[in-house]
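Here the complex is missing one protein chain, while the rest keep their positions.
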Amino acid sequence: MEEKYQIIEGRYIDSVLLMQISREIEKMQGVSKASCMVATAENISFLEMVGFHPPTGVSANSIIIAIQAESAQKCEEAINRAVHLIDTGIVQHKTSYTLDDLPDLIAPDDFPVVFISTPGEYVYDIVNKSLDSGANVHIFSSNVPTDQELRLKTKGASKGLFVMGPDCGTSIINGKGLGFSNALETKGDIGIIGSSGTGIQELSVLMDRNGLGISYAIGVGSNDLKEPINGIMSKQALNFLKERCSAIAFVCKNPDPSVERALLESLGDIPSVFISLGRDERYNTGNTYVTGNIDDGVSHLMSKIGKGHKIQQEPFPKMREISKERKLLRGFFVGGSLCYQAQAILHGMGVHVYSNAPTDNQYKVGKDFDNLNVCIDTGAEEYVAGKPHPMIDPVSRNSILVKESGRTDVRVILFDVILGYGSAEDPIAGLDQIRSGPVLVASICGTEKDIQGYQSIRRRLEDKGVVVFRSASRAAEYAGTMMR
Amino acid sequence: MDIVEEIEKANKKAFDIMNRGKAILKDFDYAGKVIPGMKDNTILHAGPPIAYADMIDPMKAAVQGALMFEGKADSLEEADRMARSGDFDFRPCHEMNSVGPMAGIITPGMYVAVVENPEFGNKTFCNLHEGRGKILRFGATGKEVLDRLKWMNENLGPGLKEVVRKKPVDLKNIAAEAVQMGDELHQRYRASSLLFLSNISDNLLELPNGREIFKFIAEKEQFFLNLAMPAMKALADPADGIKYSTLVTRMTRNGVNFGIQVSGLKGKWFTGKVEVPVGLFFTGFSQKDAAGDFGDSAIMETLGLGGLASAAAPSVTRFVGGSVKDAIRATELGYKITYGESKDILIPALNFRGVPLGIDILKVNETNILPTINTGIAHKQAGIGQIGGGISHPPLKAFNDALKDYAATYGI
Partner (left out) sequence: MKEEKKLKVFNVGTGWFVKALEDQGIEYYNLDWSPPAKIDKDISSILKKLGRK
């Protein structure tokens, strides 16, 4: 063990800063003890007490650096670093921040977003603080009371700040995705406004594959287009996107008619599509195409901006023989919007499916649906209850699929696989034992660049006999044809 | 009778008393002589009531050292036996108009400072400051400690007695000036200690042993600690016992329990477990060596200094890796739980706003904000001394219990 001492004259350094510097130096490799102190009599005694042998005759105003290390060289390095820290006066500040630090962390050229995923009961105060500090919010949390949502969105609107959500899974800001989002490749300036998370994801992925680049996707949460919220954030998003986008796509579910009217009017001239999932009608108003199907919406958007007329869809594989005993269609989804869209497609094809989140209330079902055609949203509250969301942990949904595939009365199994940031590392974990007794149909919502590896996921599914589509709508269509 | 109105009236009264009081250092003398009610077998200690057997090691050792200093025991073992025997009356300093830092052991033969709040005539007392390192208040009991205590009681005490009798010292004035110079008066005392020394130097240097005493005081960075504490208590005590008032008049710890007292609930202790302070350590020590929070020095925060005045001394937050912003935040949180602001003790960095004054148990209960206490950290073993500096808080339980008792007492 070697010791070395350095005296610094003519400097005043705060004693607490010296303590901080001492602790920093002690972290260096090979240093066993380090002490930087003002060389008062008391402090010199202290140094002796802890085992140093400080030189005598040191002026009480000077600073003494005392080092004990495994070699003379390590002592030298420690002394040099201590002197450097004393000179620059910089020691790490706390690097943890709280909401109170927001005003100091936001620069004038920032688009600040506070991303909130706490339990819903705490969201109100966090959003309030964020808005007060001039930050937009993306509320991933659900279970935020509607009256709170209204107050927060009203406040946000008065400040020109976005309150995205609650229950908002996805947003895209200037090309970057927040929450569940996919690695999109196409650059562009199309804007999306969505009240549904997986709806935005599916829309963005299909647009991306077909040459439409997205700059913004504002998630307004499932209540925004209904009473009492009445589209506060949808309207604000529309105004925001009209200033910076060449085309706009809306994706939502059961909007209030008056809110829808106001939005359609507001869209005006800008090339746009308004996708109200499950809607039967298809029509044009102004420069907006209204539809109930995501793929249809993408096709029309493509034609409006001159990218060709239709979305490229994958062909159906050759039909195979299926036993007449197999009668049931069993769909289990992690994406609520994809479940909803699938139901509309299937009903339209005469396959009447029941659901825990039905498009038509006469087809509502509880926990007891063993002998029915179903499309179940496994991400709905009653299924999730305390467990991680199936997009984050799909194993429980996947084990249901495995069990169903062993049944002899099931004709078609339909499901979705969602890739991208935030989704599980392996979204098809637990599917190993799935058997293609029934026809297995899946859609993958993802891009070639997604972190899970689109091609390898696709191959693994196809190896198990799953018929895979890039589009959820197309998969539902195929499932419908297999029911005839 | 509108209880809400009564509370406001009572708090205003208590606050005004705390705010306008003065603390004049008038005398030094033997504790046994000047502390009312102090008997030959009285041993005062810091914190709320605690039996000797339950005390933490540093405090027990300080008791033993004090008994040796008093000549009542020849060894620590003998002192320990005597202390356990039931022959001594252990009382919290606060219950006898006194305060003591860390172990806060005061016995009859020790010199104490005498501070008076002239408008109300109340007096408070505190032992003499030993310095840093091996000292009785951290439970060191070796020959050097006892020798120093002897010297202090034969030189420092009597010397200061002469000096302040000639020219009493306005301690609140020094405190106010020192806060504007970067002291927060719980961890930082450099400016106040030097201001005090400067104030008494003329008369001190006239004494035959004046230079020796001068040198002793000049070397002690925290000398003013033992004067600031009784000064704050002198300001707080006349505000105690005001019917309906919800303001806190005492906060103190004994290493096991943290105790508070509330003006409208005179004489009652509300306690909870102490925290182990968190902070920055001297070479060779770490968090695992730290003792639970102890000492009467939380009287500083009770009057808006220390942690509540962090904005005046931002470097103190460095103990917990904080920045100037954190120091300001600690003071701003203080404003949320106090009745008002001091008219005399001002913080330059906050545009000379007065320190937060008059901790209100209602505000603490409704916000769950606890005052930050800037404190030294002691080794949990006796005699090693201060091992670092950092931050602690009172237990919320004490404030909850006080509110429940208040409701029962006043029939809410």
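So that you can tell them apart, the chains are marked A and B in the order they are listed, and the count of residues begins at 1 in each.
Note that a contact is a pair of C-beta atoms (placed from the backbone, for glycine too) under 8 Å apart; a residue touches a chain by one contact, two chains touch by 3 or more.
Please read these numbers as outputs of a predicted model, since none were measured by experiment.
Quick one: which shown chains sit in contact with the chain that's not drawn?
Result: the unshown chain touches A, B.
Please pick, from A:106, A:305 or A:365, the residue that touches the omitted chain in the full complex.
A:106
Just one of A:176, A:261, A:387 or A:403 touches the chain that is missing; which is it?
A:176
For a quick check of understanding: of A:49, A:114, A:380 or A:395, which residue touches the chain that isn't displayed?
Of the candidates A:49, A:114, A:380 or A:395, A:114 is in touch with the missing chain.
Kindly state which of the options A:46, A:140 or A:340 is in contact with the chain not pictured.
Of these options, the touching residue for the absent chain is A:140.
Counting contacts across the full complex, list the positions on chain B that touch the omitted chain.
That gives, for chain B, the contact residues 3-4, 7, 362, 365-366, 368, 396, 400, 403-404, 406-407, 412.
Name every residue on chain A in touch with the hidden partner chain.
Residues touching the hidden chain, for chain A, are 96-99, 101-102, 105-107, 109-119, 122, 125-126, 130, 135, 140-141, 173-174, 176-179, 181, 189, 215, 243-244, 392, 421-422, 451.
What we mean here is this: only the chains that are shown with their structure count from here on.
For the complex, give me every residue of chain B touching chain A.
131-133, 219, 221, 280-284, 315-316, 318-323, 325-326, 329, 388-389
In the complex formed with chain B, which residues of chain A make contact?
Residues of chain A touching chain B: 14, 16-17, 19-20, 22-23, 26, 33-35, 40-42, 45-46, 49-51, 91-94, 100-101, 104.
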